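A single protein chain has been omitted; all remaining protein chains appear in their positions.
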Amino acid sequence: MDRKAATGQDGGPLVTLYDEQLPPDNSYAFSPEELEEDEMILNMGPQHPSTHGVLRVELKTDGEIVKDARPHIGYLHRNFEKHAENIDYQGVIPFTDRMDYVGSMGNSLTYAMTVEKLLGIGVGERVAGIRVITAELQRIASHLLAMGTYGMDIGAFTPFLLCFQQRERVLDLFEWLSGARLLYNYNWVGGVSHDLPDGWTDRCTRFLDEFVPVLDEVDSLLSHNRIFIRRTADVGVIPPPMAVDYALSGPNLRGSGHDWDLRRDDPYLGYEGYDFDVITGTGEHGPIGSCWDRYFVRVREMYESVKIVRQALARLPAEGDVHENVPRFVRPKGGEAYLRTEAPRGELGFYIVAEPKKPIPYRVKGRSPCFVAMGLFHEITRGEMIADIIAIIGSLDIVLGEIDR
Amino acid sequence: MESMAAQAIFYVVAALVLASALYVVLGSNLVHAAFALVAAFFGVAVFYVYLGADFLAGAQVLIYVGGILTLLLFGVMLTNRIYDLKIRTGKVQVLPGALASGLVFALLIWIIGAVDWGAMDTGDPGPSSEPLGRLLVGDYVLAFEIASVLLLIALMGAAMLVRRRSGS
Amino acid sequence: MGGLGAEAIVERLVSGLGLGEGDFDTDLAAADPWVRIPGERLVEAAQILKADPDLAFDTLHCLSGVDWPKDDPPAVEVVYHLFSLAKKHWIVLKTRVPREGGCLPTLENVWKAANWHERECYDLFGVRFEGHSDHRRILLPADWPGHPLLRDWEWPETWHKIPVKPGRQMTDRAEKGQMTGVGPFD
Amino acid sequence: MITRFRQVEMRLMGPLTAIPIVLAVAVLGTIAALPVLAMVISELTQDFIPPGLQHLVTVAVGCAGFIGILALNPIYAIWLERKVAAHVQDRLGPMRVGWHGLLQSFADGIKLLFKEDLVPKNADPVLFRAAPMLAIVSAFAAFAIVPWGVRSDGAVLAVADLNIGVLYFVAITSLGALSVLMAGWGSNNKYALYGGMRAAAQMVSYEIPTAILVLLVVAQVGTLSIPEIVAAQEGGFLGIGDWLIFQMFPLNLIGFVLFFICGLAETNRTPFDIPEAESELVAGFHTEYSGMRFAFFFLAEYGNMLLVSMLAALMFLGGWVGPFGSNPLLLFVKGFGLVVVQMWLRWTLPRLRVDQLMAVCWKYVIPISFFLLLVVAGVRGVGAGW
Partner (left out) sequence: MIPLEHYLYIAAALFALGVFGVLTRRNAVSVLMSIELIFNSANINLVAFSRYVEGAVGGQVFALLVIVVAACEAAVALAIVMSLYRLLKEVNIDRASELRG
């Protein structure tokens, strides 16, 4: 193939390099023939500023009204479950990091805990404390991203940068801890990869002290802004029964008013010993379960996470080997295990089937909360306006890496 | 009164108006025709300026270009499959139409040439907005009111017509 | 965690379905107690599990497929993790379908969350779900060859001439003097 | 540091902000000095030029001045906007090119000049190319009636001193809607089309309250000519007491705020920037534009910002009239001050939805402005013994 055609200089797309005759695109849910008079198919994504990654939403619009919306996913699919069938148990952890890439502490934590359940081993108190601290800091970082980008989706750019500033400080802490800023590979089966460095806890405390006033400020700037409330309060309402029917979890479920949090109701890592509140949507503006409720649950959860981190830092044992329980070879006796934790975006679960005495898992399935949340997208977008689609996508707080896996 | 340059500009504008009007009735692309109509309206506004009707020129631009033309463009875009850019339109009965309009034109030209209009140079008319306003709420107040009522009724009627009937 | 114990749940389910001793399989001692029932009774079982006020399994938490090609008969096992928000208890429901042309009834009408999970299972395992409202692939392209999570699935060399086999495509193209799309001048 | 300033409006006053604000005043002062210079030149040459040519000279100087302003304005307005944004968002903004990033906009402009000039394959090339030009023409043409002062002999310093000045302003800004519609349709892009449709609907809707509020001023002053409107605001307490905004308190204050809101809507600024809402419509009507054509839309936008600000200053804030006598600089200070307010709003507020935008216009702005007009007209009528 000559250079000209390959680079698309003749006006053709780059894909001519591979195939002149791509099959007719049968990935459309709506066909032009069955459109009514004023209807139009609008493709939002996969390259679009606010579909939070490579989500493609196919909209059937009538003017500004969206008659129907279908999400199309899979643009980021790399089938890590297939990879996991060829790698040993510890080796899967970096792959899990890449699921929810803005909250990867939670992923590796869940996976490591599932394998520990399979092996029947536990972790020491220090490791549990470190895991709680990192998980809650990760929740703060993830919710900051959700909050900031949600402001940007609604058109307010300033909260985005203020949130990112704080998120960067969390990432600084993680970088000091694990050497990486995004994909940490930190939680190992039976422990964590590095102990806390000297002075880390002081830095962490200082961050918490300085973070809360900033959060107050961003909150006052965005959450109770009249325009923001008007844009989000009556939009994308998930009634409580629908939330259960679609098995929503995490902030999305709590936004619909369900008082359910795994950390309190099915505690792990000693969460039962911490004092924190479970935040639920109250329907303060408009019906319960609206975009504003889901958004505000996240904002208030950050305050709770700060509380938890403070307590965890206070009671963290000074001494302890974080590699104490790390098994030399991970060879389960067989069987299967399913375990879920309260990740930033909802209940993340791993289902692992083990073959006896084999170092590699037989089957790993990741139950991703975003995938589940996207399943009800078409229900809550019907009859909304185009701008509301963006508000709804943002309020579900999806990460495409986790949906597509 | 006007300088030579002003006169030359007048004829240039006249040519522009006629050319745009020609495109409006002959051109095949509807959207282009609508934008050609903008040029025609603008030219007419220039004529008003030459005729000393400055308020009317402003009104012409405001209402025709800002209002009616935008409405027309919406009409063009909404009455077609919105994603075919090239909106074509055909013509019928070109020859009879040309004949009839040519006859009308010839008749008008003959009348214009034949009649003595008694035109006089009335000098610089000065600002027109004040006398216009006095006339509108004075001598012509009935016409003014009727026009307002007509506008209201037309708006309501239009809104009724395009209202989406439930279930259809 | 409150709610009923796994034993009571399985007992209620089995008696509700009227299954005999050999018709189902269960392991109550496992880390996650499970019960395996025949595929044709699936919808009925799901309805019992959801409607029974003591069981009240209101969420389908997870749906996974597991391929067992070496078993006799070779089958894909579909695993439903069910959870009750109201009663706070768990059960794992399993069922088996044949690997070739296997078919299960859809649970979409019981738990709406099943919709996307079943599409994913179809996409990656080739399990068909009868009565599904939108039975298309979800993650992979519509004309992707095969169902990749089956254990004997083979990587295709190319997909529409796009090299997809992991590993050597970049080096191969570089060796043949083709462009790799990497670097400032490529 | 950040914790000390709880509100964003406070942050504008932060210590770091001082430098750019001083800079901004200096730079904008330079721009504003152009018309002052023009005034001085025309004062000096007054005696040498025959009366027949005086008008021509005024026009020529005015044109030169305004073209200079309009060419420089976007460059420094963009720089200013980035600085305002940065300081609202607790960061520094452009700092590399030139001192405090002063030359950044020049660098960007040069970059835009050399960027590839794309016309999409399936676009309508005529409309696609014409739209940015129409946008910039409509923005610049409206400046023709903006006066910046009165010479000592009473001659108005403006490109054109029309006796229907404000009507001309209302009429010519409606052209902007056409250019946006043209761009949206000509791009052959659904997002652009949505942007164009939204923009046209928005501009046409907000033209109505704009016209009514202009009438509000006209009803009080009794003239359509802008210099006369300004002249009517001269005098009073400290030289600012007779500004229209302080008269018939609070009617004119409300009128001013509404006019400013309409100006925001007509220039498609946040919170009314739905035609180019980047989170939903990618970039709205200029999705497909790049290079110089894209820059033209920017020039038009910043020109329009300055235009509505200066018009608001002329009609409600006394134009060049102020506490230190009348001075063209004052007009520019007021105009740029309002531009800064526009920027501040943009970086603070979220965006309205399209139906809410229309609701704001038809349910609030139009009825209130009608009410204001009625009251003002009634008061004037009673005062005139009628």
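Should a chain be cited, it is by its letter among A, B, C and D, assigned in written order, with residues numbered from 1 in that chain.
Keep this in mind: contacts are C-beta pairs under 8 Å (C-beta built on N, C-alpha and C of every residue); 3 or more make two chains touch, one makes a residue touch a chain.
Everything quoted here is computed from the prediction, not taken from an experiment.
Enquirer: For subunit B, enumerate the residues touching the unshown chain of the complex.
Expert: 1-2, 7, 10, 14, 17-18, 21-22, 24-25, 30, 33-34, 37, 40-41, 44, 47-48, 50-53, 55-56, 59-60, 63-64, 67-68, 71-72, 74-76, 78-79, 89-94, 96-98, 100-102, 104-105, 108-109, 112-113, 117-122, 125, 128, 131-132, 135-136, 139-140, 143-144, 147, 150-151, 154-155, 157-162
Here, only the chains that are shown with their structure count from here on.
Enquirer: Counting only C-alpha atoms to place each centre, which chain is farthest from subunit B?
Expert: The chain lying farthest from subunit B is C.
Enquirer: Distance-wise, how many Å sit between the C-alpha centres of subunit B and subunit D, to the nearest whole number?
Expert: So the centroids are 30 Å from each other.
Enquirer: So the centre of each chain is just the mean of its C-alpha atoms; given that, what is the distance between subunit B and subunit C in Å?
Expert: Taking the average C-alpha coordinate of subunit B and of subunit C, the gap between them is 68 Å.
Enquirer: Can you work out the whole-Å distance between the CA centroids of subunit A and subunit B?
Expert: About 59 Å, centre to centre.
Enquirer: Can you pull out the residues of subunit B that are in contact with at least two other chains?
Expert: Where subunit B meets two or more other chains at a single residue, that happens at 82-83.
Enquirer: Give the residues of subunit D touching no fewer than two other chains, as numbers and ranges.
Expert: 190
Enquirer: Quick check on the complex: what are the subunit D residues that touch subunit B?
Expert: Those in contact with subunit B are residues 122-124, 126-127, 130, 162-164, 167-168, 170-172, 174-175, 177-178, 181-182, 185, 188, 190, 193, 197, 200, 204, 207, 211, 224.
Enquirer: Which subunit A residues qualify as touching subunit C in the complex?
Expert: 1, 3, 6, 17-19, 22-23, 26-27, 29, 73-74, 77, 79, 81-82, 85, 117-118, 242, 244-247, 258, 260, 265-266, 335-338, 340, 347, 349, 351, 353, 362-363, 365, 367, 371-372, 374-376, 404-405
Enquirer: Spell out the residues on subunit C that touch subunit A in their complex, using ranges where they run on.
Expert: Residues 1, 30-32, 58-62, 64-67, 79, 81, 85, 88, 92, 111-113, 115-117, 120, 124, 134, 137-143, 148-149, 151, 160-162, 178-179 of subunit C touch subunit A in their complex.
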